[in-house]
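As you look at this complex, bear in mind that one protein chain is not there, while each of the others sits in place.
As written, the chains take the letters A, B and C, and residue 1 is the first residue of each chain.
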Amino acid sequence: MAGVDLTAYLLVGAVLFVCGIVCMATKRNGIGVLMGVELVLNGANVNFVAFSRYTSLGLDGQMMSLFVIVLAAAEAAIALAIALNFYNNHQTIDVDRGSELQG
Amino acid sequence: MNGAALFWFFAAVTCAGAVAVVVSQNVVRMAVWLIVALGGAAGLFFQLSADFVGATQLLIYVGGTIVLLIFGVMLTASGPYLRIKTSPGEGFLAAGVGLLFVLVLMSTVLTIDWNAGRLKLAGLGKVSADAYETALHKEGLSESDRTLLEQAYQPSAKADHAAEPAPKSGPAVAENPEAADSHGSAPKPGDVHSVPAALAYELNPGRRLTSAEAARLAALFGQEKAVVASAMPAQGDTIRPLGLALAGLRPDRDLNKVHAKAATTPGYLLPFEIVSVHLLVVLIGAAYLARTKRRRVEAS
Amino acid sequence: MFSPTAIPKFLAVAWLLPLLGFAVEIFAGRWQRDRKDRTAAGLAVACIATGFVCSALALFTWGIHTGWAALAPSAHGEGHHGESHSAAHDAGHDEHAKADDHGHDAEHAKAESNDEAHADHAITGPLTGTFYTLARFGSLQLSIDFYIDSLTLVMFTMVTFIATCIHLFATGYMSEELTDDYVDHQVHTRNGGHFHRPGRFYRFFAFLSLFCFSMLGLVIAGNIFMVFVFWELVGVCSYFLIGFYVERKSASTAANKAFIMNRVGDFGFLIGLMVLWTYFGTFSFGAYNPEATGYGIASGLKVEAPHEGEEAAPTVATGLFGMARGSDGQLRIDQDVDGVATVVMTQADDTDLLDAEGNHRMIPYVLLTIAGLGIFAGCIGKSAQFPLQTWLPDAMEGPTPVSALVHSATMVAAGVYLAARFYPMFTHEVLLTIAYIGCITAFVAATIAIVATDIKKVLAYSTISQLGYMMLGIGVGGWGAGLFHLITHAFFKSLMFLASGSVIYGCHHEQEMPKMGGLWRKMPITAFTMLAGVIAIAGLAIPGTPIAFSGFHSKDAIVANALAFTYANPSHFLLFVVPLVTAGITAFYMFRLWFYTFAGKPRDHHVYDHCHESPRVMTTPLIVLAVLAAGCAIGGEEGPLYKLITFSQPAGVDAMDPPPAVAQTTLPGHEAVHAVHSQAGMYALIAAFLGTGIAWLVYGKGVLDPADVKRQLSSLHTFLSEKWQFDTLYDVMFVRPVHVVSSWCTAFDRVVIDGFLHFLSRLTIKVAHVDRRFDEGVVDGFVNLMADSTYSVGRSFRVLQTGKLRQYVMFIAVSVVFLFVLVFAFFPRGSSTSAPEADVKVSSRVVPRPEVNRD
Partner (left out) sequence: MQPILAAGTIADFFRQPGTWYQVPDLAATLIAAVIHATLLIHIFALSAFIFIWLERKVAGRIQDRLGPTRVGGKFGWLQSLADGIKLIQKEDLCPSAADGMLFRVAPYIACAASFAAYIVLPLSDGWVAVDSDIALFILLGLLSLEVVAIVLAGYSSGSKWSLFGGMREAAQMVSYEIPLALSALIPIVAAGTLNLSDIARMQSGWLVNWLIFQNPFTFIAFFVYFAVATAECKRAPFDLAEAESELVGGFHTEYSGMRWSFFFMAEYASMLLVSIVASILFLGGWNTGIGPIDGWLDGLRASGAASPAGWSFGSWFANLIGCIITLKKGALLVFVQIWVRWTLPRLRIDQVMLTCFKYLLPICCVLFLGAVAWPIVLTKAIGRPEAIDWKKAKISKPLGERAHEVRVRRKAERAADVDAKPATPAAFRGEPKADRGRVASVAREEGAVDSSRDVAQAEVSR
């Protein structure tokens, strides 16, 4: 079928990835940054699954994406806890306010 | 056709959701758009016949992680419908960089011939001259196939090096004895010496191949099975192999193996265990981090 | 029940019951309801009283089995020593003959000597055996043995009886402790008040019980090791009891003094012990059968009663006494060519002991003397002999019942008892030393007693003096006389101490005689029982009649021995003169005490008005003891007590026939003593009457004012009240030299050692200063340089560290893009992309190389 092959999926993955990066780079809300991270991870996931389908990567790609999903959930839990701590300490979720480590 | 339509539909949904996440300013709306994007990605997974991954995406990401994020939004909102705006300059800068980035990625994706890798793995990355000639002069070869063959392959610059390590039994296909075994029209060992030009042909990097073209090439070389066998099965029935892989068994690799004596492929038992323990630790850690603490007395 | 084997059992019960009592009583603080509980005292009394009953039963059993041979009138009708002994031998032979009649041979009879059927008159010698074997190291056996002869039995009976009386008395005397809030008026706290503490009634009785247990263990001990153990136990018990009022400085000091003084003596004891062990290879007193004794209880109660004249089985090793002297009681002294005297060791059958090489085992005479002196050193410490006598008066700091026990039956008696026990091991030189030591002690203590005013101190010095008498008696060969005096003294001294305790109790802890006087009206029982004791110790008697208190008989025996000794060795005439004078002094100061305290007019009306007679629980023991003090020695040297004691006298030792080259003195035999007996008695009586008369004149009639005498002889009085300056002397002799030496050591320490160390430390500081400069200058400088440079580099980079998360993301994104561009620009995708190379490849295809050696 014309058009839908590995390349198409990789392009979708690239869009997701870049959106995630941009999201991380622009959102001042800490949870927005987290969402950016999720997008980045999903971009990678799309690539993994696509590779598993269209290349000889096979099952390993899906397995990797599974691990990514599960670890992303763990990461979200931890990051959320960090965000809550951040909020507790700064009374806001604006990550620009957490610049104590400024040089 | 419907597959393609569904793909484009989901791709559009995914990309739109992702862009909307970037664009929208309200965090909860961002979360909603993220659901859309991730749900679209789940659809893509289904489309890629990765049922289990898709369902996991739905269950864990959309049902769990996003709810967690919304939860976090609610817990950290200092007012209703909190918006923390990005300055326009930053927005433009980010957009520019993002555009550059996406261009870089797209150019990379588009310039690489992904099927070349597939063919190489199948042993068709470099074929011997006589195999190539045989395929080229096969009876009933259509014109499009011929063109494809001519465009896809070019003579190898390192033919002498390629020929040297050829096995004694003398199948003409270089570097891949497995491919040679199933090579229907391979010359008999006896007439090896009679072939005058033992040059090899390798894939032409300037000619990008589509999946269909790659499959066609493989079929022309009689390598159809080898090219696709290592890919995932077309059906969505992935849970059993995935489960077996998590249990440390890889029947999808080992059952299709040409050499039965080869060592079995390792599964994912150890990573699975590690991830499980990791999850447990993370949960405990998250609970610890997020627990209610005595608020410090406000120092002015 | 009354078989010979029962004797050790009875004694063991009597011995161990106080230990049981102690074990229970010491925890009485836990199980008692409160501090007013008298249960502990009742238990202690019950234990010791049962012990007395058991001892009496044992004595009775022993009497049955000896056919009361000891008490039977001897063939000579005059209680002759040797005769009586040989009579006992005859009895043994008779028994032997009887056994033969029954168709048994000698060995058989011996083997079955424990059998009741043959045991009617079985016992003639000491009963020896083992209760319990603790351990065995090669030939050294550590065991709990017993060595029972008539002396042991008499001591047991005496000790348990007197202890019972004292226990009873103490239940009354110590009743002040029956409170939760005992106020010690002699201890002043810093805020001017008196010290308050819970009563320690139960603890006192616990220690009393332990004390009795220790003393009884010492008496029953069958080996010298066990003696030593119980010796020390007695010491530690006296330490506990003397220091009973531990809060009083004087009491704790006195306890320490007693303990340390005893250690001095024990040092000698240990030396003697080692010498004996080294040469004799055994600790055991009597014969024992090494094969018959196993370990533990199973080894217990093996009674050996060897018969004199019988052949001892070869397996029966001979104890210390048998090895030192043969069955004839004589040392077998050899002299080699160099004139060095040695004593040959023998076995029970009088054959020589052989060592591994087959030579005769022998001990140098000098060493035997040293061993004897060492043992006697222990006795000096324990019995407060010159020069270690100073602890005993201080020991009065303990409660009066303790004083009574220490002075009569237990502690000081232990020394005399041991000296008597080891009599066979003593050479002539040792005996002479003993005699002189005893003589000096008797005189010195008596003179000090003249000027003492504290009622208990007077009694204490009289004790020392009397102990000196005993030692003298033993030293001059009067083995029986010394021990006779020990027993009688125990009775009247305990009586007097208890009476003084009664006085102190009645006068509310007033001990100074000058504040008393006329007390007999207030406390008649105490006064007259005391008088009985005083008469006894003074040795008064009605001349020409057998009416005499116990002290007369025993002292008479000692003086007689001394006189006989003086006749035999005229150069040692002091050994008779001094005791005679001392006897007079004794009578003087004892009556002085009585008159001072009880007669005359009250000198301190406050004391007099408040004093009262003691309760019946205290006076009853007084009366009982008074009766015994008066009559225990009834019959004198023909009386049952003396005969009982001398029944177990070592054979022949009192009349040795020593080679003149070795021994300088001659011990008088029984005959000699008997010959001078009435003469010596007369001298002693005269002396006693003299002393009594003077005392009556001075203190009773008031003919002479003691204060005048005191003024006239003030220097002498001072000298005496300073106890012959012994404490000063010790201070000068030992304490100050030690101080001086220690000050030298201090000076050495300060100057030399400290100086060296100070030098070292200063040197170290100097080095450290140098090092510091190096460290600060070079090392720190280098490190600081590095740090500064790092810091400045960091400062220059800090601008990049904005602390903003999003900018970092942006940095990453931009750098990735930059890297991409870089890679694309400088690293083209492989060689095949360039067209010219492709051409080359095409051309290479045109000119194929021939295939070479594809095989």
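Brief remarks follow.
By our rule, contacts are C-beta pairs under 8 Å (C-beta built on N, C-alpha and C of every residue); 3 or more make two chains touch, one makes a residue touch a chain.
Since this is a predicted model, take the numbers as computed values, not measurements.
The chain that is not drawn here is touched, among residues B:Ala16, B:Val32, B:Ala95 or B:Leu136, by B:Val32.
Within the entire complex, the positions of subunit B that touch the omitted partner chain are 1-6, 26, 28-29, 32, 35, 43, 46-47, 49, 51-52, 54-56, 58-59, 62-64, 66-68, 70-71, 73-74, 80-81, 211-212, 215, 224-225, 228-229, 231, 233-237, 239-240, 251, 255-256.
The rule is simple: only the chains that are shown with their structure count from here on.
Subunit A and subunit C have Cα centroids separated by 92 Å.
We define each chain's centre as the mean of its Cα atoms; on that basis subunit A and subunit B are separated by 18 Å. Residue positions of subunit C with contacts to 2 or more other chains are 806, 810, 813. Among all residues of subunit B, those that touch two or more other chains are 90, 94, 97-98, 101. Partner subunit A is touched in their complex by these residues of subunit C: 794, 797-807, 809-810, 812-813.
The part of subunit A that touches subunit B in the complex is made up of residues 1-12, 14-23, 25-32, 34-36, 38-39, 42, 45-46, 49-50, 52-56, 58-59, 61-63, 65-67, 69-78, 80-88, 91-94. Contact residues on subunit B toward subunit C in their complex (touch as defined above): 90, 93-94, 97-98, 100-101, 104, 108, 111, 154-157, 159-160, 163, 166, 168, 170, 192-193, 195-199, 205-206.
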